[in-house]
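Quick one: structure below, then a few questions.
Removed: one protein chain of the complex. Kept in place: all other protein chains.
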Amino acid sequence: MEEGKISSFQLTRLVMSFMMATGLIFPPLRGVWQDSWLTLLFGLAGGIVFALIYTTLCLRFPGQTLIEIYETVFGPIIGKLFSVAFLWYIFYLGAQASAIFITLLTTTVFTMTPRYVFSITWIIVSVYLCKKGIEVIARVNEPLLLVTVFLIVGTLFLVLNLFDPENFLPLWNISLSELLWAGFGTITFPFGLNIVFGLILPFLQQREQGRSAVIKGLGGAALVLLISLLITVGVLGEVGEIFLFPTYQAFRMIQIGQVLTRLELIPTLNFLTMGFIKGTIALYAVSLGTAQLCKLLTYRPLVFPLGILMLIAAHQSHPNIGVSLEMIERVQPFYALPFQLLLPLLTLLVAVFRRLPVKEGQT
Amino acid sequence: MYEESMVMKKSWIWLCLFLLSGFTSGCWDRKELETLAIVSGIGIDLAQDGENYQVTFQIIRPDAVLGGDGSAGGGGGGSAQKPFWALKAEGETIFAAIRKATFESSRRLFLSHNEVVIINEEVAQKGILPVIDFLIRDAEPRLSQWLLVTPDQAGEVLQIENKLEKIPAAGIALQMQNYFATSKVRAVSLHEFAAQLLEKTTANTVPVITIIETDGEKGLRLERTAVFKEDKLAGYLDQKATRGLLWVLGEVRGGIIVLDLPETGGKVGIEISGATAKISAAVKERPLKLLVEINLEAILGEKTIKQNLVSPEKISFQEKLTEEAINSEVEAALIQARQLGADIFGFGAYLHRHHPKEWKGLQHEWERHFRQLEVAIKAKATILEVGLIKRPAVPFRE
Amino acid sequence: MIRFLLRKLRLARHYKEIPTPLADDSLQKNIEKNIALFRAELGESPDIVIRRFTLKLKKEIKAAIIFVEGLMDQQVVYDCILRPLMLEAKKETRPVGPDLLGFIQENLIPAAGLEQENRLSPLVAALLGGDTVLLLEGQAAALIINTKNRENRASEEPDTEVTILGPRDGFTEDLRTNTALLRRKIGDPRLVFEQMMIGRRTRTIVAIAYVQGIANEKVVEEVRARLKRINTDMILDANYLREFIADAPFSPFPTVGFTERPDVAAARLLEGRVAVFTDTTPVVNTMPALFIEAFQNPDDYNTHFLYATFIRWLRYLAFLISFLLPALFVALTTYHQELIPTPLLISMAAAVEGTPFPMVIEVVAMGAIFEIIREAGVRLARPIGQTISIVGALVIGEAVVSAGLVAAPTVIVVALTAITSFVVPTQQEIGIILRLSLAVLAGILGAYGIILGLLFTLSHLASLRSFGVPYLSPVIPLNIGDLKDVAVRVPLWAMWTRPRVIGWHEPRRQNFGESAPPSSAVEGADLPASRKSKGNKERENLKK
Partner (left out) sequence: MIFLVLLGFACIVAIELPVLIKAQYRRELVVFTILTGAAFILSILLALGVKLPYIELVLIETFTKLGLTIK
């Protein structure tokens, strides 16, 4: 199925990219502007809990992906049912990522170009990379992540003269219920998305390091998102709240001398590269999962058709970004929770209850 | 076996796919440089009927800017050409006006390099949110462009040639950025304006530009400051009050304070080299008490009398005079702001940020509270340097 | 489409069926029959000389030598074969045993290389390699006498890899000279050459070289296997081999390295790589190849390390500019004008005013014209070639701008690109492809197109491997230890390990960070003895 192996450090970086991709341009704000850093940390904590659950599951069934685990635990029929639902979830994740990315392009720079141009070109490159396997994906991710982190941290220095710490005041301008709801949202998006790596963990060289690798990745992503948020909130202040892509706007403000001006290409570039990795990982996971679901020997022939289906789903995702915002704010948590939390938790409980996997020597 | 290399070897099909996707995309957003009309300034007036907007675009003529006195190109008779063109268009909204402008322009208006937005007084009195909305929403205009108000016709302002700069709008932008020479103008970018619109209580201030006539030639001068309540023009601050405002905001970067010496009748110019401001509040008391601490570092810039002023006592005396001058400027700003009922200093925002609990009780009647506000000013001036000479250029012993 | 595929497959099948001609071709005892065998094999070409004579040794024996005129050394043939056999053999008094050939080999012929052989094909091969074959009546075997003509072009500095400092020698067309050049650089007896013949008709001698113990045995085995798998009839140049054994035959990126310099080859061998020498070409293939090799110039190691690091970064920058600049220029001027600072935009707009073509076409066409000029300059005789470049660069560039056909910034960009592309000459071929395709992509989709193209290129590069080693390593996957010769060029005494991806077998070059310390006499010269010893004591205490 997949011959490649990735190191735990590579996995960490994949998790980082996957987690922060959308957040770089679509920060997890959820109506709490100054205190978004708080909800971010809240989300991180929740994400780690989710990660603990499914890494425990994966460590219990060494060498198996979540799809295979569902089948082992629940039997062929219910297992397959769960798997199909789960695959749909991942599939739609990828579609959503590319939908947002296309919206960014069509609202900021390419206002006249039809959407399908971007999705087609995007999906071709994504499919090309996806077919090369997880090892190459991990390798491609390395420089892209490095550049992204470098650019964001570097921008932190560039915005020092625009940065106004007063923008974070008052510090606790949020009630507990607000924090809980926003935090709940932040858990499911983006931090809970790491459930995707339940399909990739088996290809880790050092299997036992999988859990710490994922958690480190979550932490790293949270850190980068935090810096990005600091820049956005610190530079824009409350006016940022009215923007669709506040990070993009914050970078537009930068003006250093006559040369370092108009750096909005930076967040676009960051999101483009990270979103590319995110989409590719999602596509890879779906292809691999589908192949395992149908007990195929290779996932590679499925990448192209699934990629195109993903493209169509991205197109049919939302009629306008307003719907997507509503989706993310109001429905997303409930939609995501079954896949991110309930299903793995249930599987773990059933596995413990049925004493799975059956070890050698026991009958 | 199924090998990846077998698939990859068919690179010609991949190539085909790429070409295919290349053909599907037909360069919709392509805009060649020579098809762009680069707008450097936008002026917004009310049209004759008082309903529609009349928008003036100052469009750069690149070759005229670069060609100068016809040295390049060799002919074409471009020397008489102005380096810009003021295009006027009317429309129900700003966007509509922009699109209408294309009737008269051979090129597409390109707003990304716009530097100033000049708004006529009447438009400002009606409310400028409709103007701001387009400039923030559209992808092209930037948030860093400067906002100005003019009592004259904005269209006329944009037609006046700058004496030094080829592009008048760029000249205005530079004029604004030179504010630290006097600190009597407060430059406001679109972003700041929008940010303060969101802060319910803070009143915006925008510099005012007027047409002046000297020796028969028209020119532009920055003077006064317009005060907005929400998005509507409410009144003006004079230059003294403007600096008073800047003292409180901590935005004074330079300028001269001229002191009248009481006994000798001479004058001393104190050059500001830097100032900070700190606000603190006693929130429990009614009426609210605010303390503004202003710290100034200054240089003895000039004096008109013969006496030597470089002695510890005399310098501290001048420092005291400076402090008084600052007090009076801030006082002026406070009085004018109270009259307008406009919280131009952002005291409300300060309370909101630093005393959120108390703010909850205050915010609904903030205008009343603001009018009653007691503001204590504590200025502290320090003269650090005295220039290059230590005593005046008079014989040592008379 | 499918038919096309089938045709390809059929061709491949046909290809495998080409027979390898090797029947029983042992020599016979009759010398005339043997000569006839040679004649039959070699034909009546005038350059193949059969010189018959009589060997007088107790009794008279008919003998013949066969050689190829021009390939062999006249002097050696006369001194080592004809004179001893025809003149000195008469004086021979020792008893001749039954093994006549053995006797001649041991006693009569004073040549350096001698070998007995009884099959025709190796004999013919040797003959065509410049050796002389001695046939004797009544012997079903022949002697191969090494009379190869070693006259060759003198070793000179190759034009493609010029250094300012450093050795001036380069490989030549002769295999033996080349191996000797390498032997002179590496004195280690474990430097191994393995020879084989590839190309059914050219019968080119190919030598695999590696340092035993440093080179990865698996890589050597893989090289051997891939070379053996080559079944073609001609190998005329090192590139023929390269294309046959490359990991990714369709990739424009070279996954087999090459050099014309012995010092470079030696350095690569000592990093654990394998070199493949091809007779008759001065180019030596080295493998595994890394992308980064193109940026490692021999001069880096011949100059101060700080300067070398700086120059290396300049090279990276130049490479980036060479393939990215035209695309960026197109994207900025046709899609993202808002990113250009206003004064620059105005002057560019003024320059562009009135030019008839879209920016993409200008850039691509000027790029293509430049490549044509360059190609013409390379192909023509050198003095004319320079004229061409002057005419091309100055006259066309100037005329095109003043005629208003192309904007001046475009010419500047193309010229800058051209110059920077010469900084990293080995990546030039890819540079052209990448540059033009990125420029076209930028023309279609702006910055998005560039990023898309770069992502595609990156995906492709990251998937490449050269003999098992990731092509982009040590950068991707990241190996921080190996960056010592990539991100910087650390001092040679600090480069204490070989690149881990290649030379992990025996990673250590020297002890860690061990530079030859100044002798203590110099160090302690101006220090009072007591202080010195005190310092030493403290250091010893610290160690405890």
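Read from first to last, the chains carry the letters A, B and C; within each, the first residue is number 1.
Definition applied: contacts are C-beta pairs under 8 Å (C-beta built on N, C-alpha and C of every residue); 3 or more make two chains touch, one makes a residue touch a chain.
Please read these numbers as outputs of a predicted model, since none were measured by experiment.
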item	value
Options A:Lys5, A:Arg60, A:Lys80 or A:His318, residue touching the unrepresented chain	A:His318
Where the unshown chain meets subunit A, residue by residue	92, 95, 120, 181, 184-185, 290-291, 294-298, 301-302, 304-306, 308-309, 312-313, 315-319, 323-324, 326-327, 329-331, 333-335
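Simple rule for what comes next: only the chains that are shown with their structure count from here on.
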item	value
Chain contact topology (line, ring, star, complete or other)	complete
Core chain by centroid distance, with centroids computed from Cα atoms only	A
Euclidean distance of C-alpha centroids - subunit A vs subunit B, Å	41
Chain centre separation in whole Å, for subunit C relative to subunit B (CA means)	64
Between subunit C and subunit A, distance of the C-alpha-averaged centres to the nearest whole Å	45
Subunit A, residues touching no fewer than two other chains	109-110, 113, 117, 121, 128, 132, 262
Per-residue overlap in subunit C, given as positions that touch at least 2 other chains	335, 338, 445-446
Subunit A to subunit B touching residues, read off their complex	107-114, 116-117, 120-121, 124, 128, 131-133, 166, 169-170, 172-173, 236-239, 241-242, 249, 252-253, 255, 262, 297-298, 300
In the complex with subunit C, residue positions of subunit A that touch it	7, 10, 105, 109-110, 113, 117-118, 121-122, 125, 128-129, 132, 136, 138-140, 142-144, 258-259, 261-262, 265, 268-269, 272-273, 276
Complex interface listing, subunit B residues touching subunit C	8-9, 11, 22, 25, 27, 29-34, 36, 38, 40, 60, 62-63, 65-67, 110, 112-113, 115, 140, 142, 167, 170
